[in-house]
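The other protein chains are all here in position, but one chain of the complex has been omitted.
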Amino acid sequence: MVDLSVEIAGLRFRNPVWTASGTFGYGLEFSPYLDLNQLGAIVVKGLSLKPSKGNPPPRTVETPAGMLNSIGLQNVGVDAFLKEKLPQLRKFDTHVIANFYGNSFEEYEETAGKLSQAEGISALEMNISCPNVKEGNLPFGRDPKVIEELVGRVRKAVKLPLIVKLSPNTSDIKSAARSAEQGGADALSAINTLIGMSVDVRTKKPRLAKITGGLSGPAIRPVAVRMVWEAASAVKIPVIGIGGIVSAEDALEFMIVGAKAVQIGTANFLDPAASVKIIEGLRDFCEKEQVERVRDLIGAVRV
Amino acid sequence: MVDLSVEIAGLRFRNPVWTASGTFGYGLEFSPYLDLNQLGAIVVKGLSLKPSKGNPPPRTVETPAGMLNSIGLQNVGVDAFLKEKLPQLRKFDTHVIANFYGNSFEEYEETAGKLSQAEGISALEMNISCPNVKEGNLPFGRDPKVIEELVGRVRKAVKLPLIVKLSPNTSDIKSAARSAEQGGADALSAINTLIGMSVDVRTKKPRLAKITGGLSGPAIRPVAVRMVWEAASAVKIPVIGIGGIVSAEDALEFMIVGAKAVQIGTANFLDPAASVKIIEGLRDFCEKEQVERVRDLIGAVRV
Amino acid sequence: MNTIIFNKELSPGYFHMGISAPELAGKAKPGQFVMISVRDGRYDPILRRPMGIMFIEKWGIEILYQLVGRGTYIISRMGPGDPIDVIGPFGNGFQLRHDRDIWIIAGGCGLAPFFELVKQLSHKMEKGKKITMFLGARTYPDLPALGLLERFGIKPGIATEDGSAGFHGLVTELVENSLSESHGKDGPLLLASGPFGMLRALADLAVRRGLECFVSIDRRMACGFGVCLGCVVPVKQVSEDAQESGESGAGISYKCACTDGPVFNAREIVW
Partner (left out) sequence: MNTIIFNKELSPGYFHMGISAPELAGKAKPGQFVMISVRDGRYDPILRRPMGIMFIEKWGIEILYQLVGRGTYIISRMGPGDPIDVIGPFGNGFQLRHDRDIWIIAGGCGLAPFFELVKQLSHKMEKGKKITMFLGARTYPDLPALGLLERFGIKPGIATEDGSAGFHGLVTELVENSLSESHGKDGPLLLASGPFGMLRALADLAVRRGLECFVSIDRRMACGFGVCLGCVVPVKQVSEDAQESGESGAGISYKCACTDGPVFNAREIVW
């Protein structure tokens, strides 16, 4: 029997396969299609202090082997999440990780504070990299100094394990990773979406109402693997790999370059059971290759 | 009759479709498959002062809707190019643009100087962004101050129009664009490849001998369109759009967000006649949409 | 994986497909839709394609689709016996009302979801209540599957923009004309599906004439599950508390076409 479990920030996960924020709702939407109890963790849609209605449509465009989104972080707000969604999620035996963002240092602190007092949340994932909020947290994800300060302040506001989600829209993911570690992050996750744009040549209008959006899906996987490799080699804290994972092989690619766990994003749209199939695929791979513990593969890359 | 011509840096191009450096050899390789005289321009493989044998294989990997390459800028060197390749290229009635790079400020200057004295080269394209040369020019493409100084020095060394090719591996393409303009560039081209990585999960070895490589092809197009849009809105000099262009529609997307011309890269591998088909496609589009001059579409995006 | 039973071109560019999917069919209601994978092991095109359910049978479902791009091209090339990856049903579907006159207004392939509706309703309508159908298209060849409607004894009113069949003009004009002839304030319930412009014109008409109107809204959809939040439709905001952090116009909030819809009360939508 293969041991798929991994430990991150003092938490034990039954397997390293989590669902990524913004692609799995509040978890419940998928329960007819898969057994949530099989997942390593569920990362919920990015929460903010106040409910946010997000950007005007169109909000998505299909691109070669990927998609652009400019959802604008629409969410029910932290209060409604705690009251309406979390109680239902608690019924499942799966780690719930609350992804959140703020439009200011204070909002980050306050939102994190509220979430960390709730029962049934295992960890927080801090989004410092969403490309869709314009005035808001975009600059946060870019300047290493700001990252360190922001993470430090949130760190003080919460007791829960804190995962910092990094932006790929940078020339230097290593510095960003080190800053987050310095600020007190327990783990990092990478990557969020790459900023992209698409135009309808007939109407000459951008295909997204907000002009630019975040690119996700298999198209970005090579960039994500590289960045996770760089980040993992720059810090001591665990890194969680995200970006274009569709199959167990894709997930393994991230683990081999150093990710302790992975998150499944766009693939949930292609197949609602994708994450569970990836878990099965990991088990099959380990059996075939005679790997007893999947964690033995973490960082096994031969460079 | 649609007018496809564009003017950049005082040069007139019969159409805005050029072939991208490193994907069209020295031009001659494709002559059995298309009429070189139909192209707007040919940008030759990146040249260096001395011949370079490049990186060990494997050098390419296919990725979703794209490919990674780590050629390592293998080239015959500027002297052999001038002696053996250029005389043959001169026979064609097409602008030849010499792409080049250096491993130091001095090498950049010297290589540019040699190229600018040769007859039959219309312009120089300076690669400050190739991700494959490790100690070499990688940092150049990232630091706006270095870009300005480097471009300034090369500018002084040459009389020919100077195009600076920007790296997408940055958080701020606008600053890079402005620095190049400040340094005296006559035009910019963007983007070069995104840095990526791929690992064989069975052998646990990176699929490229040099571990990381440059991602090109349709996968990166949304990122490229966004960066060209940002660069074009940041500077007054012309911007040439590159990245994942396969069809006339793709080319138009770049022109509509502000590119004065485009370069066709990976698409040459998919179809050696791609660039000529794109030229035909531009003509068809303009006829159908009753656009008299293709240049009327430049920057026509309705944001 | 499901299996294709048949896939035939009804008229140029319009296809009728039967898919063996008993479980899915068992849960389906008129007006719901499915999400069809066009990947076949490839990553491009990558997203599923939403398709309205045309007929619900014991053995599966039927769909009616138009060839408009790469995804529908891929589907059109599949043949009987081929596996097809279909999930669903998604969405709310139409409410079935037997106690009112129902006017169905469909543009082009917007017709698809009404076949099953008519099938389920037609023999159950209360006395004196009937179903009337109006179909609009640019030109006659864009009216597929008319023959199939005959099964239910329905002869739709037809409007074509080029006058190649029926009323020469927009289907909404035809509806308006027909309305003026109808009398009584207990007017028909309007159910519509088709291009956005048609639906908007109809919503406007419904308000002007005091009629109830439900529309099926077509949006680009990435997931179908209500999780990507990509398919939103602007609706009139009821409560005010979702305003602060949004950037959109005041008085508007967003609902998902895939889960809150695709059928909306036309009055709810901010057109």
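For clarity, chains are labelled A, B and C in written order, and residue numbers in each chain start from 1.
In the analysis below, a contact is a pair of C-beta atoms (placed from the backbone, for glycine too) under 8 Å apart; a residue touches a chain by one contact, two chains touch by 3 or more.
Nothing here was measured: the structure is a model prediction, and the numbers come from that model.
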Relative to the complete complex, which of the depicted chains are touched by the chain excluded from display? A, B, C
Of the residues B:50, B:159 or B:302, I need the one that contacts the missing chain. B:50
Thinking of the whole complex, not just what is shown, which of B:58, B:152, B:281 or B:299 touches the missing chain? B:58
Residues of chain C touching the missing chain are 41-45, 70, 73
Residue positions on chain A contacting the omitted chain are 64-65, 218
Where the missing chain touches chain B, by residue: 22-25, 29-30, 33, 45, 48-62, 64-67, 69, 71-72, 74, 77, 103, 134, 217-219, 246, 266, 268-272
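Assume only the chains that are shown with their structure count from here on.
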Using only Cα atoms to place each chain's centre, name the chain farthest from chain B. C
With centres defined as the mean C-alpha position, give me the chain B-chain C separation in Å. 47
Report the inter-centroid distance (CA atoms only) between chain A and chain B in whole Å. 34
So chain B residues touching two or more other chains come to 64-65, 218
Flagged in chain C as touching 2+ other chains are 43-44
